[in-house]
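Submitted below is the structure of interest, expressed as structure tokens.
Only a single protein chain was left out; the remaining protein chains are all shown in position.
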Amino acid sequence: MSERPSTPRRLAHAARLALLGAGALAISACAQDAPQDTWAPEGENAQTIHNLQWPIFLVAGIVGVIVMAVVLYAVIKFKDRGQPIPEQSHGNPIIEYTFIALPAAILAVIAGFTVNTIFDLAETQDTECVINVTGQQWWWEYDYPVAADGSICGYTPSNAAAVPLITSGQVIIPTDTKVLIRGTSRDVIHSFWIPKLNGKRDMVPGRVHTWRFHADGPGIYAGQCTEFCGLSHANMRMEMIALDPDDFQAWLDNQLEPYQSPEAGTLAAAGEVTYVSQCARCHQVDGLVDGNGDPIVSAPDQWVYSGAAPNLTNFMTRNTFAGASWDLLTPACRDEVWNASPEDFGAAYLKGVTPECLNEIDLKEWLRDAPAKKPMYADATALLETDGKVRGMPNLGLSEDQINELVAYLLERK
Amino acid sequence: MADTAVHAATDHGHDDHGTHHTTTGLSNNKLAMWLFLGSECLLFGGLISTYMLYRGRHSENLGPDQLWDIPFTSASSFVLLMSSLTMVLAVTAAKRRDDRNTSLWLTVTAMLGALFVAGQIYEFTVFYREGLGFTTSLFSSSFYTLTGFHGVHVTVGVIMLLSVVGILMKRRTGEDKSELVEMVGLYWHFVDIVWILIFTLVYLIPA
Amino acid sequence: MATDTQPATHSDAAHDDAHEEHWSDLSYIKLAIALALVTALEIAMSYTIGFWGPLFIPVLLLLMVVKFMAVVLFFMHLKFDNRLFSIMFYMGLILAIVVYFIALLTFRFFDA
Partner (left out) sequence: MALIERPATRDGGLVPAVVTPSSSYGVFRRPVETKGWKSWLFTIDHKKLGIMYGVTAIFFFFLGGFEALLIRAQLATNEGTILSADKYNQMFTMHATTMVFLFVMPMAAAFANYFVPLQIGARDVAFPRINAFGFWCFLFGAIFINTSWFLGGAADGGWFMYAPNSSVPFSPTSGIDFWTLGLQITGIASLTGAINLIVTVINMRAPGMSLMKMPIFTWMILIVQFLLLFAIPVITVALFLLMFQRNFDATFFSVEAGADPLLWQHLFWIFGHPEVYILILPSFGIVSEVLPVFSKKPLFGYPLVVFSGAAIGFVGWGVWAHHMFASGLGPISVAVFSVATMAIAIPTGVKIVNWIMTMWGGKLVFTTAMLFAIGLIVQFTIGGLSGVTHAVAPSDTQQTDTYYIVAHFHYVLFGGAVLGIFSGLYYWWPKMFGKLLNETLGKWNFWLMIIGMNLTFGPMHIIGLQGQPRRMYQTTDARAGEGFFNLNFWNLVASIGSLILGIGAFLFVINVFYSHRKNGPAPLDPWDARSLEWMTASPPKEHNFDAIPTVHHLDEFFHRKYEDRGEGEHHEYHQVATAEDVLAEQEANADKHIHLPSPSYWPIVLAFGLPVMAYGVIYNIWLIVVGGAIVMAAMYGWGLEPATATPDDYDPPTPEGGAELEVAHG
């Protein structure tokens, strides 16, 4: 939990102490550990929800304890010990109506606060940054539109004219900024959920749903698709990265750096050739050109059922791949980023994936046989039903040499 | 189907009142039929809602405005409406234990029903020839589903009407068969009122 | 749900049966003619939408309800029959109308 105690937080803390005795519900309230803890808000919207929910959990817990105590008392007190048959009374209106009025009153209060909060959370007028989010089986694409004044998410790139930025896996937002995501889906319904920043919102194909985010401080906020979306639903994660303004500016500038081909003769240069022949059909690397100097534009909609594949232009600036399911960083390097103090986080994150930190094992396994790592179709023959298009990344049958070349090439994509 | 024990218990038991067979004095069959019709309201409600949601979702030139032939549909609506009248006449005839007229009106009702179904089939083929297949658009799917469900109900009704005519001819004359006729009548009128809704909501109100 | 269906209704039923006889075949024919006229009016309306302006849909719906209720109340005898039948049927009918209406509202269907 954050170290900045405010009145509601102190109250919340007291409440948690009170709940300790109230069983499992209370116990989970004190957790600090899991990255997706729903009781550890670190941003305005999640805090709003939390301010509403903890008193309700408290009341529910108290009522529960009372009910159980009364049942226990009744069970002990009125056990058959040979007492005469009790009076055959059919009820007592006073008790009955009291117990209608009492819960009704409690619920009326709860309802009042609830309705208030619902409209609070639906507010979108004060947005400072817009990001488009698109779900597909089984990863998220993030698209930063360019505003009329040439800025992206409220920031103007210092090194180039802004063009729409497309990334995936990790979505980067500036801290202390009211971010509005506009979400949809390319195939089935997915749900976007960063528990520490806000509740979840379904991303429905054919509809655009908006949802607010606001992070108090820098850090990685973990999330997971929460609407069942098919075979690899479990492998559809997301991470929201909040960076302080300077760091966000640096990240933005880096994303817009022009493409640089690998130095001739290196493994990475061979990787570029392999990339063009094997990957460029679906995956886009902005700035990559063919022999004639024409840009190579991917056409995932011809090959992939969902019609999209992650943009790899700045692949190694993200720490995860394949729907944020696997780390590009080795465990040690990963810990350094995740556990960095708020002051150091920006620098640690912006380092990206360095050669010594690269988690080669998972990346190579992925390139060797992606569907074996992340199930994408239960029965390959059934793909005929979908016009022969692949669902997610197929097994390309790459040789080990090709894989090494590709890894070398990808390492430079940052 | 009120075949059961209740009759036995009350008829032959120590029932002093003698006349009523059930707790409420109402017929089991009729109660069941009304319950069924209440339930059907939610079935057709769902289908109508689906149509209302999707009625505007079609290609430029294959929507209601281009396809509907109001005079034709009005005529078949009129046929179905009149079949309700003949059905009522059959019921009153059955109440009088007038088997001849009952059979007559039931047959006429069945004919009118069959005429309506034939009209619907004709209408469907016209639409189909103009290019509106079942899967052409959301509008066409929900339209065919709604009117198709209704058409199946009418067809089942026609079969029931003809079956009742058959039963009437086989059984003893003068016997009270009014409840049987009344049951079919309730079903038939329900099919009619569903069409009253469809005619206005689907055909007359522009999309 | 269905309450108060005490044996008392039995005598009501008998009473209502007598009532029912007041409707002769002729009355039914008159009603059918009236319904046909209402239908004709509806059709006429659909050819003169401009004349009705914003009233078009409300009036059309009203006529639809009139026809619907006429068949239910008279052809289906619900007006004369035991109240229990009405309860069973209207429960379904009203539930369907309310629930589906709300569902369509949530699609903001009526905004368009």
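Labels A, B and C are assigned to the chains in the order they are written; within every chain, residues are numbered from 1.
Rule of thumb we're sticking to: a contact is a pair of C-beta atoms (placed from the backbone, for glycine too) under 8 Å apart; a residue touches a chain by one contact, two chains touch by 3 or more.
All of these numbers come straight from a predicted model, not from anything done at the bench.
> What shown chains come into contact with the chain that's not displayed?
Looking at the complete complex, the unshown chain comes into contact with A, B, C.
> Of the residues A:A148, A:A161, A:V297 or A:A378, which one touches the chain left out of the display?
Reading the full complex, the residue touching the unseen chain is A:A378.
> Which of B:L112, B:L180 or B:V202 touches the chain that is not shown?
Of these options, the touching residue for the absent chain is B:L180.
> Check each of A:T134, A:S232 or A:N404 against the chain that is not shown and name the one that touches it.
Final answer for the missing-chain contact: A:S232.
> Go through subunit C and note every residue touching the omitted chain.
Interface residues of subunit C facing the absent chain: 1-6, 84, 91-92, 95-96, 98-100, 102-103, 105-108.
> Kindly note down the residues of subunit A that lie in touch with the hidden chain.
Per the touch rule, subunit A residues meeting the hidden chain are 24-25, 27-29, 31, 33-39, 46, 48-49, 52-53, 56-57, 60-61, 63-64, 67-68, 70-71, 74-75, 78-80, 83-92, 95-96, 99-100, 103-104, 107, 110-111, 114-115, 117-119, 121-122, 137, 187-189, 191, 193, 195, 198-202, 204-207, 209, 222, 224-235, 237, 305, 325, 327, 375, 378-379, 382-383, 385-386.
> By the contact criterion defined above, which parts of subunit B meet the unshown chain? Give residue numbers in ascending order.
1-9, 11-14, 22-24, 26, 28-29, 31-33, 35-36, 38-40, 42-43, 46-47, 50, 53-54, 57, 134-135, 137-138, 141-142, 145, 160, 163-164, 167, 176, 179-180, 183-184
Just so it is clear, only the chains that are shown with their structure count from here on.
> Can you give the whole-Å distance between the Cα centres of subunit B and subunit C?
15
> Averaging over Cα atoms per chain, report the distance between subunit A and subunit B in Å.
Using C-alpha averages as centres, the distance is 53 Å.
> Among all residues of subunit C, which ones touch two or more of the remaining chains?
In subunit C, no residue touches at least two other chains, as defined above.
> Which of the residues in subunit B end up touching subunit C in this complex?
Those in contact with subunit C are residues 20, 23-26, 30-31, 34-35, 37-42, 44-46, 48-49, 52-53, 56, 70, 74, 77-78, 81-82, 84-85, 87-89, 92, 185-186, 189-190, 192-193, 196-197, 199-201, 203-206.
> Over in the complex, which subunit C residues touch subunit B? Could you list them?
So the residues of subunit C in touch with subunit B come to 5, 7, 9-10, 13-14, 23, 25, 28-29, 31-32, 35-36, 39, 42-43, 45-47, 49, 57, 60-61, 63-64, 67-68, 71-72, 75-76, 82, 84-85, 88-93, 95-97, 99-100, 103-104, 107, 109, 112.
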